[in-house]
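With one protein chain removed, the remaining protein chains of the complex are shown where they sit.
Up next is chain A:
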Amino acid sequence: MYVAVKGGEAAIDNAHRLLAEARRGDPAIPELSVAQIRAQMALLVDRVMTEGSLYDPDLAALALKQARGDVVEAVFLVRAYRTTLPRFGASVPVETGAMTVERRISATFKDLPGGQVLGPTFDYTHRLIDFALAAESECEPAAEAEPRADAGTCPRVTDLLAQDGLIEPSPADDGAPVGDLTREPVDYPADRALRLQALARGDEGFILSLAYSTQRGYGRTHPFVGEIRVGAVDVAFVPEELGFAVPLGRVRLTECQMVNQFKGSGAAPPQFTRGYGLSFGQSERKAMAMALVDRALRAEELGEPVASPAQDQEFVLAHCDSLQATGFVEHLKLPHYVDFQAELELVRRLRAAFEETSDAAGMQEAAE
């Protein structure tokens, strides 16, 4: 237990001043601007928005600057900021089928209506350090080409498979209220919507490792990437005073449709099942891992044995939030003096008792 302590104000103030100077670093080197972080550390900004669960690139970039690039600390700052703001309401659900696609790939179909576009990707790079980047240089302008006639319409791959009944449909919108874990503590078992909310804001590293564990045999799901798409979608909100959907602007999202083998059960014919991932910005690894874990967490629903960590929703949901995890782990460094004093006393007493008994035993041995 952590007990409040007094004292150390001057040291704390000075530590924070030192932090400010350490954050700035060598004054001979130009200071980073928030706009630079936003533009040039874009994927890091996307991660902070995703795990901070707040889409605001400028704010995420500022949080990263303040946190000296520490992702979890930046997530903490973003989450703390959001608690200071009123909630106007919930958006109209975003329509990812109408996304302005800047990247869209499928590992299941090579020919898709709308085509496969690679967009800005690390895929197929050689992962060799580019020393030319160490020097400031102009980059070659991106290539351009006339979009083909079908480029504007990209139906979801899952819709193509659904036409033949080969894949399960998405759970229908029954109009039931959507659970929100930022408003109500999670009750187990949690429904899929709530699980997706938790996974969407969950730590990328943790979700990635769980997803990897399913591939290594701890709750196999036989996945294929049906589709990954990255691009901008419209977000709209219906204010009470207007009564119609007001377009708020466009947000960049990454969506992953995982298609999984399923041999069927007594109740369901053999068909492909699905896992779903959606994240802010270009966060492909996160969206893929989320989709894998989403599918793994459906084990019970699909009549599969629940035997592995990635299938155990309480294990996954209770531990995937980096802020909760860091809060509990890092609180250990705060003063625990009273607690520890009590433990010390206890150990001293136990030792005294132990020595008494062993002395007595020793005397008895000597006497024999």
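We take it that a contact is a pair of C-beta atoms (placed from the backbone, for glycine too) under 8 Å apart; a residue touches a chain by one contact, two chains touch by 3 or more; residues count from 1.
Note that in this section contacts and distances are computed from a predicted model.
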Check your understanding: Which name from "Heme exporter protein C", "Serine/threonine protein kinase", "Phosphonate C-P lyase system protein PhnG" or "ABC transporter permease" does UniProt give the chain that's left off?
Key -> "Phosphonate C-P lyase system protein PhnG"
**Study point:** Touching residue (missing chain; options A:35, A:118, A:268 or A:347)
**Key:** A:118
Review point. Which of A:6, A:87 or A:126 sits in contact with the chain that's absent?
Key: A:87
Exercise for review: Name, in rising order, the residues on chain A that touch the hidden chain in the full complex.
Suggested key: 49-50, 53-56, 58-59, 82, 85-94, 96-97, 100-103, 110, 115-119, 142-148, 151, 156, 158-159, 169-174, 176, 178-182, 192-194, 196-197, 200-201, 234-235, 237, 239, 241-251, 253, 255, 257, 274, 276, 278, 280
